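Of the protein chains in this complex, one is absent; all others appear in place.
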Amino acid sequence: MAVAACSRTLEQEYGIPTAPVSTFEFANVVAGDRRFHGIPLRFIYTPHPVVGMPPSVLRGYIEGKDPATQRTVVDEVVEALTKPVTEDEFVGDFTPPSRAGVRQALLEPDTEDNLQRLFYERGWTDGLPIILPTEERVAAMLSGTNRAPDEVVGEIFLHDTQEYLSFTVEMVAIVGVMAGARAEHLPVLLAIASTGQPSIPGSTTPFACMLVVNGPIRNEIGMNSGVGAFSPRNLANSVIGRAWTLLTINWGYMRLKKQFWTSQGNPIGYNNMCVAENEERSPWEPFHVQKGFQAAESTVSLFRGWSFVNNVVGSSHRTVGEDMFIQLGALPGLYSAATLILDPLVARHLKENEGYRTKLDFSRWISQNFKMPAGQFWGTDLIHMMMAPLAEQGVEPYASWKKLPADTLIAPYDKPENINIVVVGGETSPMWKVADFAYSMSASVDKWRAKPATDECADGSCGLPDEP
Amino acid sequence: MSREAGEIEQTYHIPTVAAAGSNVVSFGIGPNVAYNTGMPIRYVGVPFPFSGQPRSVLKGYIEGKDTVSGRPMMQAIVDALTAPLTTDERLSGPAPDAPAAEPRILVASSEDDLQRLFREKGWTDYNPVILPTQERVAAMLRGTHHKPDEIVKSAAGTFGSRRPFTVEKVATLAVMAGAKPEYLPIILALASRVPYQDSTTSIAQMIVVNGPIRTKIGMNSGLGALGPDNEANSVIGRAMTLIHKVIQGYQEGITGFASLSNPLRYDNLCIAENEESLPDGWLPLHVQMGYKPTDSVVTIFTGWNFINSTGWVEQHYAPQFLMRDYMSSLSGMSATLLMDPSVVDLLHGVQGFQTKAMLGDWLSQNVEKTAESYWGNSIVSSMLAPLGRQGLEPYASWLKLPDKAMIKPFANARNIRTVVVGGKTASVWFATDFMPDRGTLIDAWS
Amino acid sequence: MATLLRSAVLNPEGYRTVRPAGDGGNGKSHSFSSLAPRLDSIEGKTVYLIDTGFGGSGKFLDQLQAWFAERMPSVKTVRRRKTGNIFRDDTKDLWVEVKERGQAAILGVVG
Partner (left out) sequence: MDRRKMLALLGASPALVAGMPTHAETLPEVAPHPATPVLGGPITVLNPAVTPKLAERVPLAPRLNSLDGKTIYLVDTDWGGMGQNDGILQEMQAWFAQHMPGVKTIIKIKKGNFVTDDPGLWKEIAESKGNGVVLGVAG
């Protein structure tokens, strides 16, 4: 939390006494910060929440009691700045806890039921059953890549210990087995892991991720980009999406009430909307080609956001774009980011009947034509928190938007390149989803394959081994 | 449509042919006849999509091919009304070649083979299952006093086709989902509500649990309740997906045609309401529906969208304002708000909404959308426009309004519900268009 | 199934290597001096009220400023909003100003 970080800097580097204030709800987050940085900041607690409360209530907090100590808040504030530093507030050498370390590689032998319980109690799962990562299963999984088990795949940032944990091919393979993945899925899991991105980004809001796979790997491992692509009816979609969350929980230490404090959580996290793009039925170039990859390369592309809104079949006397305005009206438009997920019927209709030659043409049309009242735009907290500072610094167009009366219409999507388009669906109905997901990055799958994709293997011996 | 065709043929002996989109006609010819109607109505397949196509394209369809027989469309229609009946079309009474009963036990040489068999049969969500051995199913059955061979329901398939299933079948699926015996009553209550509604659109279900059972079995209604984390929430939510596939027989592409479908189907948004944090005047969902506070109730919602508030409540923009803005994107037929307790503190303590109903009334009066946008939603136009044409208000007058006229879609405030769930670390909420059923008493299945 | 699994199960929290993020030195022990020395009194001093950008902080510090004006008028309070990202301490200019012109700081509000 910035409050604690700023207090530490002022106290240690500028010699300024500080009185940091937090609501009592975050006492354990403050305690976590103390544990990892060692400095006994003199935090003062008020009742929860402060956000949204009127002035009279906040004044009541100041003259009222600190829930942690039952003493008057403002007295504690003054005292924090004037009471001389005591003996135990002198820290001296402090070694922050670290996740480095060697733990016993194998678990004690036990029955299937007891081990399933152990995996849940230790916080290694998402609450659902797993496949126990036995040595044989992990060995079979490792045959899915040509990389050595101890090769480092990527790093993930641990919020609580402020460290980068680097994980190996074997660590990803263990989580792959737990998710029920097969060897042929491992290259995709390694590509995801190489990004170091957690599937549950740290936030108190329901922040979530989406995963789109492009290129030949989609059909090689039988991913679903057609009917029911987003529903649990395909092995590769189910296990790859879930593996990313298990990777985040196990190696990203994203464990509820310990490292992440999402107030409501987001059910998207069970599968992270893991789908393949329906390149065969799409009239436009595949998503990864837009991002500079060759069509013959296989990639994973990661997105982050909060919501998606489904259309329920638009009316016949309006263009698809105008129908989408209804869904866009329910999204904040943060940094002009959105992701349109279109059934091939809709994509082909947009190209053949409404004349959008490329995905970017349609993104530009949305960017120019979708309007939202300025009051609603600034009414979303994240917009206010992240973009109001830009407006105050005079960055256009936000500075001028901030001055407009509440009901004036603005076009919030000022950067069409941030409006991503992915074609997914089985053509049983002209459906689409509009999400506030922003693109974060793509990663190659091919470099993690069992045999580099470019090798010809005439005698067919290089294929994947028999399934165990 | 098969039902109406059947009525015309059976009661009035008038030959009928049904025209269906090529996307769903296979269901009309196959599973619908075998398991529901028993009447092999003759179908022709119309290329899809047809709604929204210009007349020239429709003319092309009429002069083109019937997607079922591959013959010219109109020729197929004439033949359907004139070609003499086949022996199969004259059959009556019990259907021949009924499928043999499913064996009670399966044996395989290894766990991995069984996990693969369960996947290939479409019995799972393709995530790992706990293999339902007899010992595990027997232990699970101790979670209810109902007998293993008791039939829970017979009309369990889509459109009520007969798929009788026992308490033991539900216990088997509960083991597969990873459940503990104390979850069995809720899972039985869920199973008793099949068939769940399906559609070619991206429809989904939500499960809300109320009453003492929430704490008894350790459900999460606080921090991170929407998951993925808590065992009870995750497992019970997943069990519904297994019931949908195995008991109801929903298989995408055979008996289901959701074009993109909905990622919520992985866990069916299974949550418990945070009743402990409700301020006085704000009643738990099941008490609003008429149950006693001490009843344990599971309510199944059906809907399409769950829109996230994204960030905290902004000081200068009261929470109900942003809710109003986002709800104008919903169809207007129903709305359920999933609200963090910190937002409830603001709405109740600061904005003066003494009860959930008062919030519903305010939103009902303040959510507006253009008549064009209202009728642009095909579920609204399919279900309500015909009623408006027959004079039913307010739809009749809304039909006559010019496109840009503003209407208040949530005319009936009772269609706006609120469920409180969350851990107070952020004043966030979801606006959804989910519609509840009338709830099921879990105690009946304990 | 009561039978023991014959094959051993790997520990998902087995061997791990980590490196500390930038600011923590080599991640081993740091030595800190104590908290900054406190003021004998804040009467007549300049106290910076710093809003770190979290929802509601601004309004809370406004009320605190009003309280000081009524109850401890000799305390001079200066309101500032922290620039940069609300989740990190990436402010340089503001701290120099606090050092030169102020004697203490109140920061808020988490949540």
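The first chain written gets the first letter, and so on, giving A, B and C; residue counts start at 1 in each chain.
What we mean here is this: a residue touches a chain if its C-beta (ideal position, glycine included) is under 8 Å from a C-beta of that chain, and two chains touch if they have at least 3 such contacts.
Because the structure is predicted, anything quoted here is derived from the model rather than measured.
If the hidden chain were put back, which of B:E89, B:E150, B:E276 or B:D403 would touch it?
Selected residue, touching the omitted chain: B:E89.
From the listed residues A:L115, A:A140 or A:I221, report the one that touches the chain absent from this view.
The single option touching the absent chain is A:A140.
Since one chain isn't shown, list which residues of subunit B touch it in the complete complex.
Missing-chain contacts on subunit B: residues 1, 3-21, 23-24, 28, 33-42, 46, 48-53, 55, 58-59, 61-63, 74, 77-78, 81-85, 89-95, 98-114, 116-118, 120-121, 123, 131-134, 137, 154, 156-157, 161-165, 168-169, 172-173, 176, 200, 242, 246-247, 249, 375, 378, 380-387, 390.
In this text, only the chains that are shown with their structure count from here on.
B-C or A-B: which has the larger count of contacting C-beta pairs?
A-B
Once you find the CA centre of subunit A and the CA centre of subunit C, what distance in Å lies between them?
About 25 Å, centre to centre.
Averaged over CA atoms, how far is the centre of subunit B from the centre of subunit C? Could you give it in whole Å?
Here the centre of subunit C sits 47 Å away from the centre of subunit B.
Could you please state the distance in Å, as a whole number, between where the Cα atoms of subunit A are centred and where those of subunit B are centred?
Comparing mean C-alpha positions, subunit B is 27 Å from subunit A.
Two-or-more-chain contact residues of subunit B, please, as numbers and ranges.
Residues 136, 311-315, 425, 427.
Two or more other chains touching the same residue: where does that happen in subunit A?
25-26, 48-49, 51-53, 113, 178, 204, 381, 385, in rising order.
Can you tell me which positions in subunit A touch subunit C when the two form their complex?
Per the stated touch rule, the residues are 1-23, 25-26, 29-30, 38-42, 46, 48-53, 55, 58-59, 61-63, 74, 77-78, 81-85, 89-96, 98-107, 109-113, 115, 119, 122, 124, 132-136, 138, 152, 155, 157-158, 161-167, 171, 174-175, 178, 204, 250-251, 381, 385, 389.
Quick one: which bits of subunit B touch subunit C in the complex? Just the residue numbers, please.
For subunit B paired with subunit C, touching residues are 131, 133, 135-136, 311-315, 425, 427.
Mind listing the subunit C positions that touch subunit A in their complex?
The contact residues of subunit C facing subunit A are 1-5, 7-21, 23-24, 27-42, 47, 50, 52-57, 59-60, 62-64, 66-67, 71-72, 81-89, 91, 95, 98-99, 102-111.
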